[in-house]
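Submitted below is the structure of interest, expressed as structure tokens.
Here the complex is missing one protein chain, while the rest keep their positions.
As written, the chains take the letters A, B and C, and residue 1 is the first residue of each chain.
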Amino acid sequence: MKKNLSLREYSLSEIDNLKVHGRTTDKLDPLTLFWTGSFLELNAKGSELWVEVEVDYEDYEPWVSILINEAPVSRQMLPCGRYWIPVFRGMTANVIKNVKIIRDVQAMSDDPSNRLQIHKVNFDGEFLPIENKPYAIEFIGDSITSGEGVFGAIEEKDWISMWFSAVDNYASMTAKALNADYRILSQSGWGVLCSWNNNPNLNMPKNYEKICGVLNGKGNMELGAFEDNDFKAWQPDIIVVNLGSNDASAFYSPGWQDNDTGLSFKQRLNEDGTFNEDDVKAFELAVENFVKKLRCYNNKAQIVWAYGMRGIPLMPAIYRGVDNYRKSSGDTKVSVFQLPDTTEETVGARNHPGIRAHKMAAKELSGYLQQFLNSR
Amino acid sequence: MKKNLSLREYSLSEIDNLKVHGRTTDKLDPLTLFWTGSFLELNAKGSELWVEVEVDYEDYEPWVSILINEAPVSRQMLPCGRYWIPVFRGMTANVIKNVKIIRDVQAMSDDPSNRLQIHKVNFDGEFLPIENKPYAIEFIGDSITSGEGVFGAIEEKDWISMWFSAVDNYASMTAKALNADYRILSQSGWGVLCSWNNNPNLNMPKNYEKICGVLNGKGNMELGAFEDNDFKAWQPDIIVVNLGSNDASAFYSPGWQDNDTGLSFKQRLNEDGTFNEDDVKAFELAVENFVKKLRCYNNKAQIVWAYGMRGIPLMPAIYRGVDNYRKSSGDTKVSVFQLPDTTEETVGARNHPGIRAHKMAAKELSGYLQQFLNSR
Amino acid sequence: MKKNLSLREYSLSEIDNLKVHGRTTDKLDPLTLFWTGSFLELNAKGSELWVEVEVDYEDYEPWVSILINEAPVSRQMLPCGRYWIPVFRGMTANVIKNVKIIRDVQAMSDDPSNRLQIHKVNFDGEFLPIENKPYAIEFIGDSITSGEGVFGAIEEKDWISMWFSAVDNYASMTAKALNADYRILSQSGWGVLCSWNNNPNLNMPKNYEKICGVLNGKGNMELGAFEDNDFKAWQPDIIVVNLGSNDASAFYSPGWQDNDTGLSFKQRLNEDGTFNEDDVKAFELAVENFVKKLRCYNNKAQIVWAYGMRGIPLMPAIYRGVDNYRKSSGDTKVSVFQLPDTTEETVGARNHPGIRAHKMAAKELSGYLQQFLNSR
Partner (left out) sequence: MKKNLSLREYSLSEIDNLKVHGRTTDKLDPLTLFWTGSFLELNAKGSELWVEVEVDYEDYEPWVSILINEAPVSRQMLPCGRYWIPVFRGMTANVIKNVKIIRDVQAMSDDPSNRLQIHKVNFDGEFLPIENKPYAIEFIGDSITSGEGVFGAIEEKDWISMWFSAVDNYASMTAKALNADYRILSQSGWGVLCSWNNNPNLNMPKNYEKICGVLNGKGNMELGAFEDNDFKAWQPDIIVVNLGSNDASAFYSPGWQDNDTGLSFKQRLNEDGTFNEDDVKAFELAVENFVKKLRCYNNKAQIVWAYGMRGIPLMPAIYRGVDNYRKSSGDTKVSVFQLPDTTEETVGARNHPGIRAHKMAAKELSGYLQQFLNSR
């Protein structure tokens, strides 16, 4: 092996020009990537670059994707430990490469020890400034927004990190089509009121104000996951909420019981197979309240509830919830958009939207969102 | 990190059921993957699997792609050293996973130290038999068949390992469409008579009978690259030769001179911009002779010269070369097929065919090859 | 010209096996085709077939499309007069051809003299029975459902019959995908409350119970257009209502004044560009009332309000209107579906959805409607 004697190690805080995408703390030594689609971006003018990661997990390991000049070139499972990953080498030194090191799997609320950090960069060149994109979008969702099932054969059934994608999902595709920076907050199985199996604690609104409140454990506390998010530092032009699919599933799932309190929760079906009206009402209220909370922290954003990639059973309730918010608040910068359903032709692994379903959704969604960016 | 106590290390020779694809020696401890698209295949019934690789290089590092149940899930640059790569984990133990560990970059004739070997597997289950596919196809080509430019942004110019793909190129796509096992022999820049820059030593026919005769160096000799290939062990139903693009480029490139002998070589252009007739004739003869050689080692194969993904300037000469062979030999199992040209819409990195160009080529080529498999 | 001596003229009432599609009277001598997409269907076992039409108009002439075995083969403008149109000739006599003679342009409410009738058939064979399709769908809409802009160059601006299509629009495509018989009721520029230019008389609900109540004039009265429709004779499984685009345009158009009564009508915009709440409420009520009326005449149908091919500004009001109907009636067989928006890539003539927009809409709509047919 040839030694590249020009390589030099930088801690991230030493680097003048870098950009961190996705909600996290302001710590750089190391940088923690909590959410799927969060990433470190560099404009690296040099011939060879490595990053040093630190990884831990018990059950669900992190994965990373690397993009060079917007093109995905690498994707890999990250085993436990602290070690160097090669990013590129042997390239013309005086050409700038845009580099993105992306967490390719969602925050793992079921595995408190899951951790992906970036410590250092080993590089033989110069880091150049990175311009902000003209727009910013925040996506809040569930497994669909986590890109679950984008990777893997159709027949795959295991719930594992390997099938998730932060690169080939509708959220990043939409952001790219609109030339926007973006952040993703998403949890597989979670809803706006409750999870797919009726756990009312697993809802995305509850922890919205925290950096990554969906996580658990002392380790994540120490990493800063439960600190207040600095909303002033990043205000999106658009917030896309893609929640409701798990809230709908809850109606067909057994009730959930809290082992500690003995309290239980269940979204009920009527005998004729329709949704119980009171329970739909509770969902509707959760929609209304979440929009209210989003507006509270995001002053200027157009809020778009985008729903439909796995059917639209709760769409009327979403429309009512949003309507109620609009009426009570007078706030007109909220709307609802139906995403195209996933079909046999577009399905991926684990009966989730495949890459073609995500492409279709991104095409329609970006077409719809364009109007809100034009009018700025 | 949770310890999986059921994991057990196996040297490859200990594994009853495994399959090695691509030309290599019969050594398993370790297994050397010389050619792009060569791979280790396992049917692994278990929950977690790792492979131990040994890697070296000076200039051009190897890359590996991993497929689980035919779906690509991972692709990564391999730094020097001997170490373990995670393949899958946390999966349902009693389900069989088809696993392919694929060398994702061509044999690197310019870097004698380039080496990718697999030593061991760490696994907690049982290896099940792997059936042969009903057909076998051998592909012989240049950078196109090496999938150069499939990865990377359009503007990339560096000649580096990162842009190559053994998974998303027309050869593997064609084999998949036809349900065939396959081997790829390819070298970027090489031709049937000479290389793109008129080096007559860089031709694919010369070393065809060796396991991987395009390589150099003592290291590769020790690995067995220059031993005779065991043609009895693997006889293809079809051989696809996709050569000629670099032979055409030679006409437009400066002459090549051998530093040792002082001898030089140049495919000449006439003043009116057409190809010199004698030089085309030399190419034509090289085509004829290569077909003759291929038949010599491959008794039953339909030999198809497939050409055109970067234009068809030498197609008439290819037809003549093949015609001459047919006439002189009486052998009718040889034909020529034009592949669709790469366009602005389908181009990839380094001005090479992109993934869409490879898909189109695979669609047309597999349609054409089907007749030869039907008639078996 | 060769004379086909086997040809024999049949008045339609003489033909044992024929099928009339689309709302019309039960008169056959002649048959009047009022609505776009209404047609005469024959299973003709013979070699040559002609139909005798009678046509009149002042401003907007009728067009006809002919389908042979589901394939469109002919489309033509019909000048005034009574004359024979050739359908097919020179075909193998003992093979059955499915033939559809389709009115390819909407009922022309602005031209009371517009008339398309079929008098006779000239044929040399035998008419065979035509099976009903397993499902029946009724489409109610505006210019989109009339296929306005499917034909013609993008730059066309004239409002003329030539640009309409009853064959290549989402309604017929959806029916074909679902293997359903279908009827279309549609008027360019009309809405559920008022027309694009605020004329409250031009709404589709008003005349729903009549055979073709959108028309005017003594001639149409004599043809039976204003007689009550026989709902018992044809009950759809699904009713698709695609109205609202013109109701939205009304907000941006000048008010309309009734020359006779002096009364005027205007859907108002607020100063900030949003819709006036009271006026949206009136639209919402119109939606609710139309669904009520549809149910009154169609006992079993799933009613689907499908909207969005030219934006979704009134979608919240549509959801509210449908919600209100569901709540007040307890009827759950009503739902709302968003159609994909028309983009620069999919637009046709007169800034209306082109054939690609219709294909996309049909794909998504038929996917959505399938569930209601499965559950029958």
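General remarks:
FYI, contacts are C-beta pairs under 8 Å (C-beta built on N, C-alpha and C of every residue); 3 or more make two chains touch, one makes a residue touch a chain.
Only a predicted model underlies this, so the values are computations on that prediction, with no experimental measurement involved.
Here is the thing to keep in mind: the chain we left out touches B, C in the whole complex. Looking at C:Trp35, C:Tyr60 or C:Phe265, the residue that reaches the missing chain in the full complex is C:Tyr60. Across C:Ser11, C:Asn43 or C:Ser74, the residue that sits in touch with the chain not pictured is C:Ser74. Of the candidate positions C:Lys27, C:Lys45, C:Arg89 or C:Lys210, contact with the unshown chain belongs to C:Arg89.
Residues 1-2, 56-61, 68-77, 79-80, 84, 86-92, 95, 113, 151-153, 155-158, 160-163, 349 are the ones on chain C that touch the missing chain. One chain is missing from the display, and on chain B it is touched by residues 272, 274, 308, 312, 315-316, 319-320, 322-323, 326, 332, 335-338, 340-341, 343, 364, 367-368.
Here, only the chains that are shown with their structure count from here on.
Common neighbours of chain A and chain B under the contact rule above are absent. Among the chains present, the centre nearest to the common Cα mean is that of A. Chain A and chain B have centres, each the mean of its CA atoms, that are 38 Å apart. Note: centroid distance chain A to chain C, computed from Cα atoms, is 44 Å. Multi-chain contact residues of chain B (touching two or more other chains) are absent.
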